[in-house]
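What you see is the complex with one protein chain gone and the rest in place.
Here is subunit A:
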Amino acid sequence: MRTIGYERPETLDAAIAAYSGSGSGSRYIAGGTTLYDLMKLGVETPTHLIDITAIANLDRIETEGDVTRFGTMALMSDVAETPAIRTEYPVLSESLLKAASQQLRNMATVGGNLLQRTRCPYFRAGNGVYPCNKRQPGSGCAALGGLDRSQAVLGASGSCNAVSPGDWPVALLALDARVEIIGIDGQRTLPLDGLYRLPAERPEADHNLNPGDIIIGITVPKTAAGRASTYHKIRDRESFAFALASAAVAMEIEGAVVRDVRIALGGVATLPWRARQAESVIVGRTLTRELAVEAGRAAFQDARPGRHNRFKIDLGVQVVADALMIAAGRNVR
C-alpha cells in the first residue's frame, strides 16, 4: 500500500516551495475531480499532494477592465452563472453549463479544467491492461486501430489519437484567451494555443507547463464578437456527457458582412482546435446556411478518421454550420 503526504499551504510562494522541496512525485490539487479520479484508477500515482485551495484571492472573477479575468480557483458553476459572462460571452457560459454535472461544476475550478486529462478508455484502463503512450511512454497505443469511436480525427499522430476532453478550453481558444502561470522561475503568460501540445512527440505531455508551475489566472480580451457567440455541443445524451463534436463560435457582423469570426472545435481533436481555414471561408462575406456548411467542410478538410469514428467528420461539419447560424442569430446591431 502506498502512503501519501498532504499539505495545504496558504501562499503561492509556499506552494511552489513545497513542490520544490518534495520532488517529482508531487502534484498540486484544487478541485481534484481529475487527479483524484485518476489516482483511484492507478493512472496517477503521486506521493505528495499540495492542496492549493487555501491560497487567498485566487478565485476572483473580474469583468470590469479591458480584459475579463478569471482567477484559477473560480468554480465552473460560479463563472457560468456570472451575469456579465452570460450576456457578454454566451460561448463561455454555455461551454461550462454543458460540461460535467452540477455537482462536478461546484467542485472543479476553471484553471484545473484546462488540465483535464483525456477520457480515452485505453488511457483510463490503467494498471497496464492496455498499452498507452500517454500513461506509459513508449508502450504503444491500443486506440489506434482499436475501439476508436470516441477518438480524434484531427491532430492525431502514429503514437496517440486521444481526444482533448474539455469544452471550456475550446470556448477560450475562440476568444484568444491567455493563461497566467507562476512557477519556480517566476511569472509568465502563454496564449492558450501555446499551452497545449500535439501528440507527435512525447504524447505523455499534454501541455507545455514546467514541473512546479501553477496556472493562476485566465484572461480574455474584450471583443465585439463575444456577444454573438455560442458553444454548440452534440453528445450521446443531451446532458452530462462528453462531446462527440462541438464548436465554439464568436462573430461580429456589420451590415450583412461578417467582419470577424472565430471557430474552435472540441470532441474531435487531440487538443482544443482552432479552425482558421473555416474562418477564412467566411470573413468578408454574407453568412448563409450554404456558406456555413462550406466553412464546416473546410474545418474538417484535413481530418483523418480511424475505423469507427468517421461519423465525427459529417457530424462536425453540421455542428460548425449550426453553431455559425446560432451565433449569427445573436448578432444585434
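Convention: a contact is a pair of C-beta atoms (placed from the backbone, for glycine too) under 8 Å apart; a residue touches a chain by one contact, two chains touch by 3 or more; residues count from 1.
Just so we're on the same page, contacts and distances are computed from a predicted model.
Missing chain, UniProt protein name, picked from "2Fe-2S iron-sulfur cluster binding domain-containing protein", "Sugar ABC transporter permease", "Glycine cleavage system H protein" or "Acyl carrier protein": "2Fe-2S iron-sulfur cluster binding domain-containing protein". From the set A:101, A:208, A:280 or A:301, the residue in touch with the chain omitted from the display is A:101, counting the whole complex. Only one residue in the set A:18, A:49 or A:80 touches the chain that does not appear here, and it is A:49.
Against the chain not shown here, subunit A presents residues 2-6, 8, 29, 32-33, 36-37, 39-41, 49, 51, 53, 77, 100-104, 106-107, 237-240.
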